[in-house]
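Take a look at subunit A:
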Amino acid sequence: MTEEIIIAGFGGQGVLSMGKILAYSGIMQDMEVSWMPSYGPEMRGGTANVTVIISDERVSSPILNQFDSAIILNQQSMDKFESKVKPGGVLLYDGNGITRHPERKDIKIFRVDAAEEAARLSTTKTFNMIVLGGFLKIKDVVKMENVIKGIKKSLPERHHHLIKVNEEAIKRGMEIVYPVKN
Partner candidate 1 sequence: MRELRLMKGNEAIAEAAIRAGADAYFGYPITPQSEVLEYLMAEQPMERTGMVVLQAESEIAAINMVYGAAATGKRVLTSSSSPGISLKQEGISYIAGAELPCLIVNVVRGGPGLGTIQPSQADYFQSTKGGGHGDYRLLVLAPASVQEMSDFVKLGFELAFKYRNPVLILSDGVIGQMMEKVELFEQQPRVTTFDPAWTVTGKPKERERNIATSLDLDPYRQEKHNYKLQAKYKAMEENEVRFEEFDCKDAEYLIVAYGSSARISQKAVQLARAKGIKAGLFRPITLFPFPKQEISALASQVKGILSVEMSAGQMIEDIQLAAAGKVNVQHFGRYGGVIPAPDEVLEALELLISGGSK
Partner candidate 2 sequence: MNLKDIIKPENLVYSKTPLLTDNVMSYCPGCSHGTAHRIIMEVIEEMGIQSETIGVAPVGCSVLAYDFMNIDMAQAAHGRAPAVATGIKRCWPEKYVFTYQGDGDLAAIGTAETIHACNRGENIMIVFINNGIYGMTGGQMAPTTLPGMKSSTSPFGRDVATMGNPIKMTDLVAQLPGTYYVTRQAVHKPVNVRRTKKAIRIALENQKLNKGLSFIEIVSSCNSGWKMTPVQANIWMEENMIPFYPLGDLKVDGELVKK
C-alpha cells in the first residue's frame, strides 16, 4: 500500500502540522513515510502545501505531481491541484472561500466544512484536525490509535492537554464529511 497525498491551503491553516501528524501516525503504524513541504517566505496568509507519502515500502520520490489524494483548503490550491489527482483518486475540500468547486468526473470528491464547524464549536485551532478526520473517514490509511500516538509525538509536552480536543475534532470531521455528486 502506498498513499500519496497533497495537502494545500493558506499558511496558518495548519497544513504542515496536519501533514506531520499524518506522517507520524504512519510511523506509529510501522510504515515508511515522507513529508515534503513547499518552503519559503510563506508564513500566515501565503500558500502552503505539503506532500505526505505513507507506504509499506521504502518511499522513492518525495516530490510528485500526481497524487492519490488531495486535501484542498483554498481556491488557489484548488486551481493548482485539482488536475493533479490521479484518475480514480480522492479530492477532499473545505467549501469555505471556494468560488469554483471541483469539476472533474473521474475522481471521487468529498467535502468537509471544517472552518464553519470549527467556528461553530469555537475551537478554530482544531480546524485542521476536523479536516484530517474527514480524510481518515474516506481513507483509513492509519488507525485512530496511531493517529493519537502521532499527535502525542508531534505536540510538545506542554500541549499534551490538547490531545483530547484534537481527538474530538477528528471524530467530528469523520461525522460531517460527505461525498459530492459529480
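In this text, a residue touches a chain if its C-beta (ideal position, glycine included) is under 8 Å from a C-beta of that chain, and two chains touch if they have at least 3 such contacts; residues count from 1.
These made the cut because all candidates are chains of the complex that A comes from, given by their letters.
Remember, predicted model here, so these are calculated numbers, not experimental data.
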Pick from 1 or 2, the complex member that touches subunit A: 1
Residues of subunit A that touch candidate 1 when the two form their complex: 20, 23-24, 27, 32-37, 39-40, 59-66, 153-154
